[in-house]
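Notes follow the structure.
For this view, one protein chain was removed and the others were kept in their places.
== chain A ==
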Amino acid sequence: MATRRDLDGPGRADESPAQIVQLNALVVMQIIKQCEELRSLGEHAEGYLCGLLEAERLEITYAYPSLRGETTDQEADDYSDEMNRRLRQQGIDNMVVGWYKSAVFGSFLNREVFEAQYAYQSAVEESVVLIYDPVRTSQGLLTLKAYRLGPEIMNIVKKDGLEFSMESVRQAKINVETLFQEIPIRIKNSHFVNAMLSELEVIAPSPNKRPFLDLSTSNILEKNVGLLLEGVDHLLSENAKLTNHQKRIQRLQSDRIRIVQRKNAQRQAKGEPLLTEDEINQMFPRPFPDSPRADIVLTAAQVSQYCDKIGQFSAQSLSKMQMAEALQGKLKDSSAAFVSAIHKEVQPNQ
């Protein structure tokens, strides 16, 4: 993407715009608040994001929760229309530029999110989905990520519908990286918000309680591996389906060949010319059914996401363990090793 931009020069209309998502302090706090509130009830939160488009970035300035429980599309539309009208009356940006969702361990790459995101991006091309991870955040690391469907997959779905075929996946070279693209996020405060934060620091200073040098790993690893297993199982069953599908196609193909051969044999016996290509096509007007690929591509992307999460988590766990080791007891050994290393440095010829 970057290379194309470099070649074409900045500001091309056909370029996928808004390469960065900018949040203000209010949105960050609103998303956290709305997701945390529902988390205490054991539910996942979802909501709308409002904002505006700038040349290079997507600015998100307001977030509000969607309706809870079972609602019809009509109800949800009415609610968001009404909300947007009221926001405009308050002078707040009321263009819906995406949505947010809470999901733990990055397990959001599924059918539902894919279809919803497609709908948002069809309406406003720049729309993003913000994924908030309440578990990681409560461990001390704000985990908020922005994703958007890649342009290749958007084209395919526009052409083939949500059950896109294997052929188009192959042609567009869709892979786990190009399905959902992560868009970098930055948070920008206004001067006024900075003033407010300074006031808050005076009246309610941060307790500096850092829970995140926590050494326990098994809990999170266990959950991650569980999710990974689930994903791989799903992938396997999808693969099995695909194999069955291919077998069926093979059978169909051999059936057709047999039928054509029989007809040809009859014609030969009567002394008529053989079936032409067109005649054969007329006999079987319908092409072979294609197996839907959407699920398998999504699952693959999800598994890849889990793997990345595990990678990140493992890396930081290992470094934390290293640190703990250095602090505990190992100090003596390492200082002894250090002293001997210095000795060698000082007297290299011995």
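In this section, contacts are C-beta pairs under 8 Å (C-beta built on N, C-alpha and C of every residue); 3 or more make two chains touch, one makes a residue touch a chain; residues count from 1.
Following the convention adopted for this analysis, contacts and distances are computed from a predicted model.
K.L.:
Consult the UniProt record of the chain that does not appear here and report its protein name from "BBSome interacting protein 1", "Eukaryotic translation initiation factor 3 subunit F", "Adenylyltransferase and sulfurtransferase MOCS3" or "Rab3 GTPase-activating protein catalytic subunit".
P.N.:
So the chain that does not appear here would be "Eukaryotic translation initiation factor 3 subunit F", according to UniProt.
K.L.:
Which residue, A:Ile92, A:Met154, A:Val260 or A:Leu275, contacts the hidden chain when the whole complex is considered?
P.N.:
A:Ile92
K.L.:
Going by the touch rule given at the top, which residues of chain A touch the chain that is not shown?
P.N.:
24-26, 28-30, 32-37, 47, 61-62, 64-68, 79, 82-83, 86, 89-92, 134, 137-138, 140-145, 166, 169-170, 173, 175-176, 184-204, 206-207, 210-213, 215, 217-218, 221, 224-225, 228, 232, 300, 303-304, 306-307, 310-321, 323-325, 328-329
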